[in-house]
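A single protein chain has been omitted from the complex, and every remaining protein chain is retained in its original position.
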Amino acid sequence: MFYMLLRHRDIENLNQIDTFLKEDGFEGFKKALKMDTTDVTNEVKEAGLRGRGGAGFPAGVKWSFMDNNNWPHYVVANADESEPGTFKDREIMESNPFQFLEGLAIASYAVGANAAYIYLRGEFWEVAHFLDEKIEEMEKAGFLGDNIQGTDYSLNIYTHLGAGAYICGEETALLESMEGKRGQPRVRPPFPPSQGLYDKPTVVNNVETLTSVPYIINKGADGYRKFGTEKSPGTKIFSLSGNVNKPGNYELPLGSTFRELIFEHGGGIPDGKSIKAIMPAGASSSMVVANDEALDTQLTYEDVPNVGGDLGSASVIVVDDSISLDWLINKTMDFFHHESCGKCTPCREGSYWMKKLTERIHSGEGTEEDVALLKDVATQVRGKTLCALGEFSTMAVVTSIERFPEDFAK
Amino acid sequence: MSLAEKYPQEIEKILAKYPPEHKRSAVMALLYMAMREEGYITKADKADIANMLDMTTTEISAIIGFYTLYHDEKAGQYRLQVCTDIGCALRGADQYLAELSEKLNVKPGETTADGLVTLEEVKCLAACDKAPMFQVQSGKGIKYHEEMTVDATLELIEELRKDAKEAK
Partner (left out) sequence: MTKEVTLTIDGKEVSVPAGSLVVDAAKKAGIDIPVFCYHPKMEPVGMCRQCLVEIGRPAFDRATGEAVLEEDGSPKINWGWKLETSCTNPVSDGMVVKTQSEKAVKGQNDMLEFQLTSHPLDCPVCDKGGECLLQDLTLAHGSAESRFSFDEKRHAEKKVALSDDIWLDRERCIQCGRCVRFQSEVVGEAVLGFEERGSHTQIMTTSDPGFDSNFSGNTTDICPVGALTTAQFRFGARPWEMEATASICGECPVGCNTVLNTRRDVKSGGKIVVKRVMPRQNEAVNETWLCDKGRFANHNTDNRLLAPSTEWTDAIASAAQKLSAADEPVFVVDGSLSNEDLYNIKSLADEVGAKALCYSEAGGGALTTKSASYGKSGAGDAILVIGGNLYAEAPIFWLRAKQAVERGAKLIVATEAETRLDAFATTVVRDLKKGLEVAEEIFAKAENTVVLYSGDDALAQFCAALNPTSLIGVWEDANTQGAWEMGYEAVSDLSALKGKTVYVAGKSSLVAAALESAEFTVIQASEEANLVVGQTVSIMETSESVCVMLPSRTIAESDGTFTSAERRVQRFFSAVLPMGDSLPGYVITAQIAEKMGVTLDIDAEDIFSAFSDLSYADLANISVEESLLIGGTCYENEQGLGVMLPAKA
């Protein structure tokens, strides 16, 4: 298996700076420092690297949106990783931290930021302290601080811990939280590249997105495009969980199929059960019917929608045939009700209402009308919330009722 | 003693991360600092932090209330926070929590009689492949414990109990 991101699986002690330096560490950053900043951005643009945080927005394009009439600029690494089913960024930060930091440094250089922050979910308390050490080592090695590698470019990287709120993964809520406020999303536009942290132009990128950058600079856009498909180039880490024999992170080229991921790598379904449904993007996903068509669908941004889902952050949750989906959507609603920030009405009230309905339905007290009402309330939330969390909360609910009616006909 | 008096250097280091006109950004880190002492944020801490950052105590409380990892009420010395979200639940976390709860003789949300452990149920901790799992939150910080069994958990609690006794 080829590793571009999870290189520590091949190389022992990659999280030690000496090892990392021996393994071409910081070569991408050094190369970038000799390039024009716009060329760095263009290389990433051409590589077609899409955001790994969920929305899949092209990273280079985002960097090019930075408002150059408003300074300073900031880069913020999104290490909030709170989507149920996602656990890839943590592995990167723990085991291949320097590649991530290198990517962050390249991004900062490209957009002219002299300060970059890593926003980690509060639960990653130990990871944050570990990264603090790594940042210090990197500074000592001359890759951070003033006049990096003899250039006139200066950069400092800081960690910033959240404190338990899924919504802080949403980029504007994350920025609010960084500013010392309640982590509630802002109205967009303005988007962060025009007004972000402290109202200054800011790039927010996911950890995995940034970790992909050094490879792109090292091998060029063409080198990167050797993996993946035309519209979804590169490799991607799939966090595989749920009813599979071997849950865990798998780095595969985009374009691999669900079947490969779940059965080849994940070792199939345990206890002789069969696969029933797939949530391809964590708790926010639609419930995809795990038929042959779905299993043979390529894991790309463009293909997963064909079977009624989204690639999102590629946290694939496998559901076997012993699970009744009324139980599952009660779990997702429990999550979204708990995590709704409360700022906007449809999400605050809708998540509470849906939670009450899924509880009733799961407990067996629900009627047919309750199921219809649940679907109606979910539909009513859609398209009206301030941020995507409200939207997310309805996905599993609506698609489970639509695609697995038998689970609700009790 | 106030936090400002107790940890002047560390506070300075935290504040240095942010532009001086945005020192409010330091509130998250300072709230963690406050929890070091008693495991929860006291009224005096709130006033202290508000004072340092030119905020009101109401603003501080509003932040504490928003985030689940800040506590302004006393609980057990260790908060044992078991993930029962989808990923973990599909791998038996609910049963694990039920068993643990029975062995410890506390329901989620309750604290053991000796005040050592508060058992809590939490949302996804980004360790879905390592269920059952939990994190232990205390004044000292947060630590993950993955691929756990009830027995291993009880052993861990014994160790925590020993540590607590030694600390006294």
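When the chains are written out, they are named A and B in that same order, and each has its own residue count from 1.
Note that a residue touches a chain if its C-beta (ideal position, glycine included) is under 8 Å from a C-beta of that chain, and two chains touch if they have at least 3 such contacts.
The model shown is predicted, which means the values in this text are computed figures rather than measured ones.
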Response to the item:
Check: shown chains touched by the absent chain are A, B
Fill in: Contact partner of the left-out chain, one of B:I11, B:M55 or B:L100
B:M55
Practice prompt. Could you list which residues of chain B touch the chain missing from the display?
Written response: 46, 55-62, 65-66
Discussion item. Need a quick check: the contact residues on chain A for the chain that isn't drawn.
Written reply: 165, 182, 187, 337-346, 348-353, 356, 373, 380, 383-386
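Criterion: only the chains that are shown with their structure count from here on.
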Item to complete: Within their complex, state which residues of chain B touch chain A.
Response: 17, 19, 22, 24-29, 31-32, 53, 55, 62-63, 66-70, 85-87, 89-91, 123-129, 135, 141-144
Worksheet item: What part of chain A is in contact with chain B in the complex they form?
Response: 81-87, 89-90, 117, 121-126, 129, 158, 160-166, 177-183, 198, 239-243, 247-249, 279, 283, 315, 317-319, 323, 328, 331-332, 335, 338-339, 341
